[in-house]
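This view holds just a subset of the chains, kept in their places.
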C-alpha cells in the first residue's frame, strides 16, 4: 500500500456532480488526500467550495496557472502529486498539458479532448513529461469488467464473433439544455463539449468498454448520428455498425433520449463457444452463457474469479459495490503506479493516453461517416 | 365462440418441430380439429405420422395436390376449412397459392416466400380467392405485445424516437448444417430457405415485431450481413440501422451464432415521454419506464391492461402463458375471422399478406444494401 498521495482538483466546485464523485473515489481507500484546488473561476464560489472541503486558504487557488506555479514551488514533501481535471471538455487539453509540463501527474475526465489533434498533444505531453495520465473511463474499474476482460483474453469463449455494446440514458429527452440545466447546457454546446454530444459523452464510454474487454480494435464503422430534440446543437443519439479485427462484428448504440432509461451501459460478447453479458446497473454479476452447459452467473467476491478481479474488490460476496468503488479502483491503480518507479504498460491498470487516442479517433470517424454517403469508414489502428 | 373448424396440415411429419407446435396451438382452445394431412413426401413416414395423429386413412394424402382435389370434392360439412403449411420455405408460395385457389383458407409458416415476387403472387391469390391467409409471425400473438402496440398507438409515450429490436440465438454456432442436423440443413440452403439465412429465419420476426408494435414503417436501412461459420452458404448474423417514418431511428440485430443464447427476441421503443421493453423469454411482463415517474411492470392478467390484451389471456395473473399460447392466439383469431363473414382489416388480428410483403421487401433490401457500398437503401412503403 503506498503512502497517501496529495491531490489537487481543478473544477468541481459547489453543485458540480463529477467533482464530488472524484473526491469520494479518491478518498475511499485512503490513498489520496485532497489538499489544494481551483474549484471555480468565480472567486466566491471557489472560496466557499474550498472552505467546505477544508482546504487550507493558501491552497485555494484562483486558477490552474496559479496552482501549478505555487505548488511547484513547494517542497516535494508538501507539493501535490497529481491534479484532477474535472472541468468541461474544452479545458481538458490545455489544462492537462500544462499540468504534465509542470511535472504533475494528471487524472482527467473524459472525453480526453475536443478532437483527436488535441488528444495527440496530451499524449505528447505525457510522453515528454514521464508523468502518469489517467482518464476517467470509470466503467473499466468495475471488478466484473476485469473478469470479463480476463476471460476473453484467455480464450474461454474461443474466437470472438460478436461485440454488442449499448449505453442508454434518457435525461436529455426534453430540451433541458435550454431551460437552465447546467450539465445539459455545456454538454450540448460544441464549444465546450467538442465534436460529439451523446457521442462524446457516453458513446466514448461504450466504445472504450467494447475494445477494452474484447481485446479487439474496431477496423471499420458505419454510423448514424441523430439529434432528436429540436434546436439541440449536437447529436443526442448514436447508432454504429462495427467491424473489428479478426472478423468480429459489432453494434454500438448510445442515446441520451431513451426517455426513462437511467444509465444503461451494457456489453455482450460472443465467441465460438459461448458469450458474456455485463450490465453496469447490476455490476456485481457477470453472466456467462455456453453452447453445451448451463448458464453461469459469476458474482463479485464469489467463487471462480481471476486473481486480477479479486484485487479490485473490497467487500465479501453479496455486499454490493458500486460506481464509486469502480472509480476508486482507478484512483487506487493511479496511486500505485505513481508510487511505483516503473512506468510502462499504461493502459492495463487504468485507462490512459491510448484509450484517449482511440476514443477520439472513434468520435472523429463516426462524425465523418455519419455525414457521408459512403458506407464504411476505416478507423486507423492504434 | 365459433364452431370447431377442420384443419389439414402439409408437412410436419414425425420429428418436425414446427408442425407439432402448430397442432398444439390449433388444439389448445378447441377451435380446430386436425382431420387431414400430407405430412411427408415419404409414404411410410406419412402413414406413420397420420396414424399417430389418428387421421382417418382416407384423409392421409400423398401430396398437397391429392389433398386439395379430394377435400374439395367432399361435402362442405366434412371438407377441411383451412390448410396449415409447415414445409420448408421454398414450398410456401406454390402450396399457398394452390390451396387458396382451391378455395381453402391458409395458415402459412414464415417467411412467406423465397422472395418478394413470390410473396406478391400469394397476395394476389389471397385477394382473388377471398380466403383468409395467416402468417406465423407468432410473437405478435403474445398478450403483452398487443398491450405494447396499444400503448404506443394511443400515444402513451408521445412521438416515437427510438426502436430497437434484437433476436439472438446461438444454435448455429457450430457447422451443424453440415453434420446432419435437418433443421439447420434446409435453413442454410438457399434453394430451400430463400435469400436470407438468419435474415429470413429470425430477422423477419424481428422486423415484423418492430413495425407491428411501433406502428411505424421503416423507410431506409443500412445493413451488414455476415456468415461467421466457414462454409455456410447463407448469412448467420445480421446488423441493420433503421430510419423509420416520422424521424424515428432504429437498430435491428439478429444472430444465430450468439453462442449460448436461446431465443432472445427483445423489443425496446422510446418516445418523448418514456419507453417500453418486452422480452420474449419473459413474455408476461411489459416494462414501462418514464421520464417523471417510477418504472412500471405491467403483467399478464394484472391491473391496467387494455381490453384487446385481456382477450388474449387464458389464465389468472401469475400463471405464466408461453409460446404455444401466443401461437394459439393466432389460430383463434384465424378461426374467428373465418367464422365471421366480414373479411377486411386482415393484419390487425393476425399477421397476413401485408406482414408477408413487408418482411420480404425487408429481406431483399437488406441483401441489396449489404452487398453495396452505398449507405442507405430505401424500403418502399407498403
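Think of it as A and B in the order they're written, each chain with its own count starting at 1.
Methods note: contacts are C-beta pairs under 8 Å (C-beta built on N, C-alpha and C of every residue); 3 or more make two chains touch, one makes a residue touch a chain.
Please read all numbers here as calculations on a predicted model, not as lab measurements.
Novice: Given the 2 placed subunits, let me have the overall number of copies in this structure's complex.
Specialist: For the whole complex in this structure, the answer is 4 copies.
Everything that follows uses one rule, which is that only the chains that are shown with their structure count from here on.
Novice: How big is the gap, in whole Å, between where the Cα atoms of chain A centre and where those of chain B centre?
Specialist: For chain A versus chain B, the centre distance works out to 43 Å.
Novice: Quick check on the complex: what are the chain B residues that touch chain A?
Specialist: 157, 161-162, 164, 170, 173-174, 222, 224, 226, 228, 237, 239, 241, 243, 247, 249-251, 253, 255, 257-261, 268, 270-275, 288-291, 295, 372-376
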